[in-house]
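Removed from the display is one protein chain of the complex; every other protein chain stays in position.
Lettered A, B and C in written order, each chain numbered from 1.
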Amino acid sequence: MAVTRFTTRSYPQDLRIFPSPAARISLVLLGALLLTFPLFMGTYGVFVACICGVSIISALGLNLLTGCTGLMSMGHAAFMGIGAYTAAILAARTGLPLIATLPLAGLAAALAGLIVGVPALRLKGLYLIVTTLAFQFIVEHVIYHWESLTQSDKGIALPSPDLFGFPLNSYQSYYYVILALAVAAAVFTKNLLMSRTGRAFVAIRDRDIAAEIIGIHMAKYKIMSFAISSFMAGVAGALYAYLLHLISPDHFTFNQSILYIAMIIVGGMGTVLGSILGAVFMVLLPEAINAVSGPLVSAYPDLAPRIGGLSVMVYGLIIIFFLLFEPLGLFGIWIRIKRYWKTWPYTY
Amino acid sequence: MKKLRTLVGIVMICFVFGALGAGIARAEVGVTKDTILLGTFQDLSGPAAYLGKLATGVLQVWMKDVNDKGGIHGRKLKLVVEDNKYDPVLTKTAFTKLVDQHKVFMIVSVYGSTPCTAIMPDIQAKKIPVYTTAAAVQTMFDPPQRYLFWYACNGQDQGILMADYVFKDLKARDPKIGLCYQDDEWGKDALDGMEMAAKKYGFKVVEAPYKRGTKNLNAQAMKLKAEGVTHCLFVGYAPVYAALLMEANKIGWKPVFFGDYVSVDPKTFMAGDLANGHYHIGNLGLRHEGGPGWKKIEKGFTEAGLESMLNEPLIPVLWNPLLLLTKAMKDCGKNLTRERLINAIEKTKNFDTGGLGKIEFGPNMRKGAHYCRILRADASKKIFVPVTGWRQPSLVWGKR
Amino acid sequence: MASNILIQLTITGLAWGSVYACIALGFVLIFKATDIFNFAQPELMMLGAYLTFAFITVLKLPFIWAFLAALVLMALITALLEMLVVRPLVGEPVLSVIMVTLGLANVIRGMTGLVWGYEEYQFPAPFPKDPLTIFGVAINQAEIYTIVATVILLVGFFLFFKYSQSGISMRATAEDTSAAFLMGINVKGVFTASWVIASLVATVAGVFMASLTYLDPIMSHTGLKALPALILGGLDSVHGAILGGLIIGVAENLAGFYLADYLGSGINEITAYVLVLIIMMIRPYGLFGTKEIERV
Partner (left out) sequence: MGFLEIREISLHFKGIVALDRVSLNVEEGELVAVIGPNGAGKTCLLNCISGFYRPDGGNILFAGRDLAHWRPDQIAKLGISRTFQNVELFARMNVIDNMMLGRHHHFRHGFWHNALFGYRATEEAVHRRKVEEIIDFLEMERWRKHLVSSLPYGVQKRVELGRALVQEPRLLLLDEPMAGMNQEETEDIARFILDIHEELGTTIVMIEHDMDVVMDISKRICVLDFGRKIAEGTPGEVQKNLDVQKAYLGDDATTLLKKEGAG
């Protein structure tokens, strides 16, 4: 959090999402880059970008719950799964279009969020963590065994989505849908965090008792946080389902939940930019690890069955590294770089 | 205004590069004058990493063999391996990367029902030959898909074969037949086969499914024992089979066990003597039989310094299809395209693997394995000995 | 026959429950002394089992020496981990400390994978394979040893906390860290000691779990079920952790037998989680946990 000593802005200016002209210009540039991205990246690049986008939406949701409201969830992938399966079943069985399945998937997940949120009101810390963990495993079980609905591990194949009759049958076209929704989710979250709702979330995270005594309805905001977070997870799950064309119970496992937690830690707890950076980082990390492990394996074939340990270890080390040395995550690093350039060349 | 111009400039440069990239067209993707680029995704670091290691080893040995003999009509084989960690999303990523970034000619030697299922829609959409998958799912070859070739031992077949053997060969009187299976498509296929056989022979299947990753099989064993099961088929991984054997011994339940083809594996002998004398269903030639096919594998692996892998009886599942692929690619001549290759694979009949097991595909037949043998475990030598010849199930497999 | 089945299922359930209880005990020890929730506990269990295995197969030590050597090595490793990784985080928000232990869990799992690969190994357990038959119920000897060892451990811990000097200082630290510090108790020592003891208990659990089945990296995933056991009993209660473990061990084995036909075959794997969800609805602080009085 930057500390500005001298401010010449008026209140409304201060209350804008992107206050400085520099921020707005770089935003325009970034926007242009994102819009033209599919033109110069290959299909694979666009596909990875799509996964980044989906992860960003989901990570934003988790960050709202865990980073901002302080309610840790180990069942985020389960919410995504509920959204994905809602969308898949609706799309495959009833042929509803994307524009209808996305919000419905979000609502289904939000409903599940409410169901978890209500008992979670009385639970604190670890009790809550284990409850969400239980939720994760139970959802996995139900998805797996409700075969008549979910087709178990055969998975559900989704039709190619279309938007108002415009078919989205390539990653390139679908990319724009994800981009739009990811941007919307980011702006929505930023907006939320700057409003009284967001402040209430943070207040509950920092000191729940004081928050309640100064007039924040804790139950309402905790449940709201659960619902919004799972809504975003649900939408992300639905987008995921369309992107992958086929989903199975293995897409939404406990490991995925941990991955999302890692995203927000690495990115930065409680910040929008942090969710984005973290999601992108964690999606691209396997690529980086493969770049190292690939040559290693070809040089030492005996290492092949063990090299996987490397990536698991790197994940762990990254989490530990950030928590020990950079608790603000990539967001913190970004802020420091920004501050460095702001005062450049008068850095001291 | 200046910034806008810069922006437009950047965008235009991007366009130019994009257009250039698209413009470099080839006759067939992945095939150049002197190379054929193959791709594969392997579990190098997930729960099935031992298979990943095996498959990469087999591919190495095979490519070296082909390339040393001058390649396919002068084209050397090259391979790109992507790690999928047995994870469906990473499999999809790996597939997209192989197809869209590396631009491989085809995908070879992949396995696992979860990963392979995840890319089924893409295989059809992108028309990439995937040869062969060893995923234990019926949907891989039923209904047949042009670009997807399958070679393994079918769960349905095994269920039927087990019942056939119990009733026809062992001539068991009023047997109680049980099935302990991993509760996914793999196991459910076996259940289907058994239920088909149950109709034919007039028995009732006692089911005891377990979840993948379960370590405690006490409840399953107790259930099978309580129902008085005398003949039990196990479908799952070998260590779990060994655990079941130990659990059965613990509760004093002594049925005749049948293991499926995956448990034709030295790990079965983790249960020690308890594994002795039980039956297995296998579709592959065995190393100790000393057939010419295995001799060749031994030579190749020893040269590559991979002797340690040779005690994996599953090697032919990966090796046999590659032998057929070599022939089919050669049959295509200089003009190697995906479509011509598929036709060539379909045309190869009576392919000789050197006693490693049958493999044959047809125009509407994407299931490469048709014959199995019943084997018997010998714990003292840690080998499996065939007790029957190659046989087909008495009922025809069908769609669920 | 029906009652025999029930007894048989219960005994196996108790054996597995003992394993969960040992892991949960480690969780509680660390939590009580340091307020840190160690998510790497199942991984410590796995590491202990693998180390014992390595001492037996590589150094050809007899089981008991291998086991002792593994205990010593585990003590050293966890003491180091505690000092280098966990201690800098004492006093940080609960969430980040938990996350660090999650990261630690990943590192240990990855290292195990790098060193031993992802294959299953038969664990050279010293227990006779053939079952004992008592009143018509066949019981695995490894299960008996597991249950007996857990009971001994529990009694030992009870006495340790009740009467020994270090046990009392650990209890005092758990009660009020800063007061204990001012009383001249070596708080840092107590922190390290709690981690070391937890890792020793985990090693015992790991060796028994490996003896009951085999050795593979999925062990840690099974060990995760100690979490619901712990929460079921109540986070801050040692006997609660033990009872929670036993309840879950028995319940899941019974569910696997009686309920699998109705609720799906994986039901025994999630029984623990269903139970914990139900208990949390009724008693949000577990069966034996204490309700905190909050102050402002």
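Simple rule for what comes next: a contact is a pair of C-beta atoms (placed from the backbone, for glycine too) under 8 Å apart; a residue touches a chain by one contact, two chains touch by 3 or more.
This structure is a prediction, so every number in the text was calculated from the model and none was measured.
Engineer: For the chain that's not shown, point to the residue among A:Ile156, A:Ile178 or A:Ile216 touching it.
Structural biologist: A:Ile216
Engineer: Looking at the full complex, which residue from A:Thr43, A:Ser160 or A:Thr197 touches the chain that isn't shown here?
Structural biologist: Missing-chain contact among the listed residues: A:Thr197.
Engineer: Applying the definition given at the start, please give the residues of chain A touching the unseen chain.
Structural biologist: That gives, for chain A, the contact residues 1, 3-5, 7, 11-12, 14-17, 188, 191-192, 194-197, 199-200, 202-203, 206-207, 209-218, 224, 228.
Just so we're on the same page, only the chains that are shown with their structure count from here on.
Engineer: Which of the two pairs, B-C or A-C, is linked by more C-beta contacts?
Structural biologist: When the contacts at B-C and A-C are counted, A-C has more.
Engineer: How many Å are there between the centre of chain B and the centre of chain C, using C-alpha atoms for each centre?
Structural biologist: Between these chains, centre-to-centre, one finds 38 Å.
Engineer: Chain A to chain C: how many Å between their CA centres?
Structural biologist: Measuring from centre to centre gives 32 Å for this pair.
Engineer: Counting only residues that touch at least 2 other chains, which ones in chain C make the list?
Structural biologist: 113, 117-119, 264-266, 269 - these are the residues of chain C that touch more than one other chain.
Engineer: Of all residues in chain B, which are in touch with two or more distinct other chains?
Structural biologist: Only 45-46, 49-50, 183 qualify.
Engineer: Give the list of chain B residues in touch with chain C in this complex.
Structural biologist: Contact set of chain B toward chain C: 45-47, 49-50, 183, 208-211, 213-216, 218-220, 222-223, 226, 239, 242-243, 246, 249-252, 267, 270, 272, 274.
Engineer: Which stretch or stretches of chain A touch chain B in the complex?
Structural biologist: The contact residues of chain A facing chain B are 25, 29, 32, 36, 39-40, 42-45, 47-48, 51, 144, 152-155, 157, 171, 244-246, 248, 250-251, 286, 290, 293-294, 297, 301-302, 304-312.
Engineer: In the complex, go through chain B and note every residue touching chain A.
Structural biologist: Interface residues on the chain B side: 3, 7, 10-11, 14-15, 17-18, 21, 43-46, 49-50, 52-53, 56-57, 60, 81-83, 85, 87-90, 92-93, 96-97, 99-101, 113-114, 117-122, 137, 139, 183-185, 304-306, 308.
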